[in-house]
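Every protein chain but one is kept in place in this view of the complex.
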Amino acid sequence: MARNILEIKELYKSFSKGKYGKDDETYNLLSNLNISIPENTISALIGGNATGKTTLFNILSGFLKEDSGNIYFHNSKTTNLSEIPPYKREHLGIGRLFQDNHIFPTLTVLENLIIADKNVLKGNPFEAIFNVKRVKESEKVLTQKATETIAHLFGKSHELLSKLNDKASSLSFGQKRLIGLIRLFMSDYKLVLLDEPTAGINPALNDFISEIIKQMVLENGMTVFLIEHNMNFVRKTAHNCFFLDNGKINMQGTPSKVLGNEFVQKNYLGV
Amino acid sequence: MLTQFLINGFINGAIYAMVALGFAIVYNTTRIFHIAFAILYMIAPYLVYSFYSQAGYPLVLSSVAAIVCIVLISVLIELIIYRPLIKKKSSLNVIMISSIGLMIVGINVIALIYGNDTKILSSSISNTISLGNIIITYKQFTQLVISTLAISGFMVFLKYSKFGIKTRAMRDNVTLCNVFALNVPKFRLSLYALSGAFAAIGGILISLDVGMDPYIGMPMFLNAVVALIIGGIGKFHAPLFGGIFIGLLQSLVVWKFSANWQDLMTFSILIIFLIFRPQGLFGEKQRLV
Partner (left out) sequence: MVGLSNLLSIGQAAFYGIGAYVTALALKTLGLSFFPSVILAIVITLLFAIIVGYISLKMEGDYFILATLGIQIIVFTILNNWIAVTMGPYGIPGIPSPKLFGYIEIKGIESFLMVSTAFSAITIFFFHRLIKSPFGRDLKGLRDDSISMIALGKNITKLKIQSFVISSSFAAISGFIYASYISYIDPTSYNLDESIFIISAVLIGGTGNIKGPIIGAIFVVALPELLRFVGLPDSIAANMRMIIYGLTLVIIMRYRSQGLAGVYKF
């Protein structure tokens, strides 16, 4: 049994019912949620619409604050994420792919990738003025890393390589999604949270994305936690599957076990 | 003495509250930072000046005519400037900057026509009402009565009329209003009309006492915005408390120090609110994501 990289314990999150309701009327989106994600695996979170999957991811990334509960991240040491501001969670090694494409439209494709780097300036803008040589060198290294990553993942003749200096806004939806995925390879992440990696993408690309995700685990030592609605994709890609229903994990196990369960089939898959 | 200052402050506060309400009618429902509102407030007394002091019509008639003109201008601003931008899906910042541009134009057009100097509506020294030690001028009395009437009229209207229900609905959710076939563009016109009327009444009331120059709009606008923030954005009764609060506070500053430090106090309070209670006294906390 592999070590767990992420442990979510007794997590609660509720929202007030909107402006017309009384203040004490709340809607419990997540109640007593417990999940453990084993290291170096691919885990899928499934569940109906508005069951709180993306909310959970936003809590993990720190964009939302949980009402109560603990989230432990085990890397070289154990951290309780509750007290860590969002941007520092990334420094711990947690990456994120958003459901809608959050890429930077006015930056070029290349810039969209190398912006992931945090080391070159170490937060000091004056470095750019007074230490031009070092900045130039690091930019060169980064550019090389970006091109190599693309070539490694997609082959040396991939169309993205000829579009490196185009504005990202000119890309298609699917290409933007690929940029989001490639960007995750630019940092040394331990855990990546993928919110519907195949959403809005040409089904022909699904297998391809599945391969990329497997590569994250096998070659780059990442752990993948993903939200997905495409069950074939889950079967093909994931090692573990968690079914979120009514604010807690209703069932977990291998994808074939969870997806084959009668309750899941009836309540979610609608079979 | 203190009571006298507090009463003066309260009367000023009532006018702040009314002007703030005028701004809130637009801001709460459309989220447009309608800076051109400042010139509506400023132009109104000039129109009264033209009708009353220059053309010689009675004061009440001149004021009503001025209010009608301002309502028209307010509606035209929405029609000519804001609506095309909204159709283009411009961001709220773009709309605000247009509004700044419009304000610059308005101030300078008035300055060209009437000059930069202060104009006064009536130079006569006002009769006063004395209650013990406290003295209220007739002008102040008029200010208090009219602003109270306007505010309470609006509040009753907001609560019971169909128009009021629509206004509150639009404050809460514009998309839903569209879905329920409420004619939003047309409805917005009536909001701008109402907002313009409040600005005009406020401008005229203040100018009765202290006259006007082309630059009076901005300070009043800022006070109104501070009143709105202190009260809380999104609630229509909130600017009332905010307005009175500022009015009283400023009179205390005048009493303790001098009128010069009024702005410092007002805006320090604004910043304190923005830091510690951005939702205002009555507002609800809003979710960021």
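By written order: A and B. Residues from 1 in each chain.
Please note the rule applied: contacts are C-beta pairs under 8 Å (C-beta built on N, C-alpha and C of every residue); 3 or more make two chains touch, one makes a residue touch a chain.
Since this is a predicted model, take the numbers as computed values, not measurements.
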item	value
Contact residue for the chain not shown (choose from B:P84, B:G153 or B:P185)	B:P84
Touch criterion as defined above, residue of B:L121, B:I229 or B:L249 at the omitted chain	B:I229
Candidate in contact with the missing chain, chosen from A:V135, A:A151, A:A199 or A:M251	A:V135
Which residue of B:N108, B:T128, B:S152 or B:N183 touches the chain not shown here	B:N108
Listed residues B:I134, B:M218 or B:L252, member touching the removed chain	B:M218
Hidden partner chain, residues of chain A it touches	61-63, 86-91, 95-96, 98, 102-107, 111, 114-118, 120-121, 123, 125, 127-129, 132, 135, 139, 183, 187
On chain B, residues whose C-beta touches the chain left out of the figure	33, 81, 84-85, 88, 90-98, 100-109, 111-112, 218, 222, 225-226, 229, 260-261, 263-264, 267-268, 270-271, 274-275, 278, 288-289
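Throughout what follows, only the chains that are shown with their structure count from here on.
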item	value
Cα-centroid distance, chain A relative to chain B, in whole angstrom	48
